[in-house]
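One chain of protein is taken out of this complex; the other chains stay put.
== chain A ==
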Amino acid sequence: MSKKNGTVELDKVVIRFAGDSGDGMQLTGSQFTFTSALLGNDLATFPDFPAEIRAPQGTVEGVSGFQVQIGKIDIFTPGDQADVLVAMNPAALKSNIKWIKKGGNIIVDSDYFESRNIQKAGFESNPLEDGSMDDFNVIEAPITSLTKTALEGTELDNKSIVRCKNMFALGIMYWLFDRSMDQTISFLDAKFKKKPVLAEANKKALHAGYNYAITIEALPSAYNVPAAVIEKGTYRHISGNQATAWGLMAAAEKINKKLFYGSYPITPASDILHELSKYRNLGVIPLQAEDEIAAVCSAIGASYAGQLAATASSGPGIALKGEAIGLAIMAELPLVVIDVQRGGPSTGLPTKTEQADFNIAMFGRNSEAPCIVIAASTPANCFDFAFESARLSIEHMTPVMFLTDGYLANGSEPWKFPKMADLPEIKVPEAKMNPESFEPYLRDNEKLSRYWATPGTKGLEHRIGGLEKQDLTGNVSYDPANHENMVKLRAEKVDRVANYIPELEVIGEKSGDILLVGWGGTYGALLTATRELQAKGKKVALAHFNYLNPLPKNTEQVLGNYDKVLVCELNMGQFANYLRSTFPSLEFHQYNKVQGLPFTVTELKETIINYLK
């Protein structure tokens, strides 16, 4: 294929696909992403879809988007603002225009810019004609009618033909970014194996879009984003929810147990249930329970019976599970509780991201009920920290709250996946004692964890439950001194986990003007902002937390070495307040955002620079 003169080489570029939720934008975006990954780009993606499955066509509420950043440099976020937008209708343009860089390219399906759809989208006049797009380079492409023309004479009905328009748009993008169509062609062949007519139609539309892009003169120079220098190895693409599911499965296989997963559908955690339900062959026992409480309680039952047990939800469901998590703390049983955080309170913003469940993870139970709390920080490391949650929960015989969020769960990135042999061992504290000397609440001297005696084991019959236990025997006890002792033992057990987790590491100098502090899913944005400022000579460092309770042992020492500590969170300052109460001698500044959206690198850099003044 001929290439235009003046190909522009870019370090990184952000592309956004947007259309009606039935237009196939997620698929289009994923195809572009995978092709770019095969080409060697580093990248990160984020889908942005409505809570409604099919909101009325042509309305802003029904717009589904997919953003991907590709680069020849390390990419840690899907990007703040897009260089290129593909908008399949006026509503997609309306709801996405704020995410496009001034001077960016916008490719619209001009067939949809007629009065009815313009009105439906909430524009007062045609944005392509009224001058409101003057800041952008708009390419008006009659995508739908050209797709129809290209597919004339096929056996397909009009509706099926129009549905191929996303492939036409993808064809344009492949030419614009100098990408081969091969990967998508083989994808289409596989996807429509049983319907070759559809495979042919989609391939035709893809080629037609590509050829259209060659021909028209309105397009700017083609871009080229060369392959990144990526660590050698074998990669796959993975989303946060998939990585969470696989991390749990890996932990179960490591200890030769089944993985029981009790769950009730909730956005954005349901994909973990879908993923795990595929792998009964790998020992997963999935249960779609009647409610959130049954989901966690069935997991507690499975844990008592000796399997690795997990449950997942989002904020509203975690609130419902609170009492049962307290039971697991009291019974001192392993349990992984995953909270895929979303905007709240109440039903809040189901499809949007937030980090405001830190407090409920830490404190959301009656009485003195500490949990281990861990957070993942990239889509792919959801695997590592799901595995780590299982490891700590089992080795220390207590529940772990594992926090991810909507941004990590649905975001994806290339992942240099491990081999099972490379993953750490998990030591199962099986009760292997003589029945004569067996006591259900006898503890390991170092960890203070009790041992796991499971039904079916001869001679170790015992009773546990939610009533306060007498130390060692586990019998019901109302003794005041025993209660205080047990409260302290359960807390100390969690505190001692600090001896079994890595120390906090800083990205940047060990001291300096300002230390950024973050936790969980904001890592990509904070890291990018830090690196970009460091490159400009600013004395900025980043300490990003994955272990939230207990904190790494060197936390106070690390934080104390900077003039200012700025805690950045997608909530009103929950982690900052926790650090304040834990380290009263240190001063913490905070930067917060609660818009259901991730941080942008731009806003972070502006904020940090203000602090440096």
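Everything below uses one rule, namely that a contact is a pair of C-beta atoms (placed from the backbone, for glycine too) under 8 Å apart; a residue touches a chain by one contact, two chains touch by 3 or more; residues count from 1.
The definition used in the following text is that contacts and distances are computed from a predicted model.
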{"item": "Protein name (UniProt record) of the chain left out of view, among \"2-oxoacid:ferredoxin oxidoreductase subunit beta\", \"NADH dehydrogenase subunit H\", \"Autoinducer 2 import system permease protein LsrD\" or \"ANTAR domain-containing protein\"", "value": "\"2-oxoacid:ferredoxin oxidoreductase subunit beta\""}
{"item": "Contact partner of the left-out chain, one of A:Leu156, A:Ile214, A:Ile255 or A:Ile285", "value": "A:Ile285"}
{"item": "Residue, one of A:Val60, A:Cys297 or A:Leu548, that touches the chain absent here", "value": "A:Cys297"}
{"item": "Option touching the unshown chain, where A:Leu10, A:Leu460 or A:Val594 are the choices", "value": "A:Leu460"}
{"item": "Residue of A:Gly104, A:Gly240 or A:Gly306 touching the missing chain in the full complex", "value": "A:Gly306"}
{"item": "Among A:Asn158, A:Thr215, A:Thr234 or A:Asn610, the residue in touch with the chain that has been omitted", "value": "A:Thr234"}
{"item": "Residues belonging to chain A that touch the chain removed from view", "value": "34, 37-38, 40, 230-237, 246, 249-250, 253, 258, 260, 262, 279-282, 285, 287, 289-291, 293-295, 297-307, 309, 323-324, 327, 331, 417-420, 454-467, 475-476"}
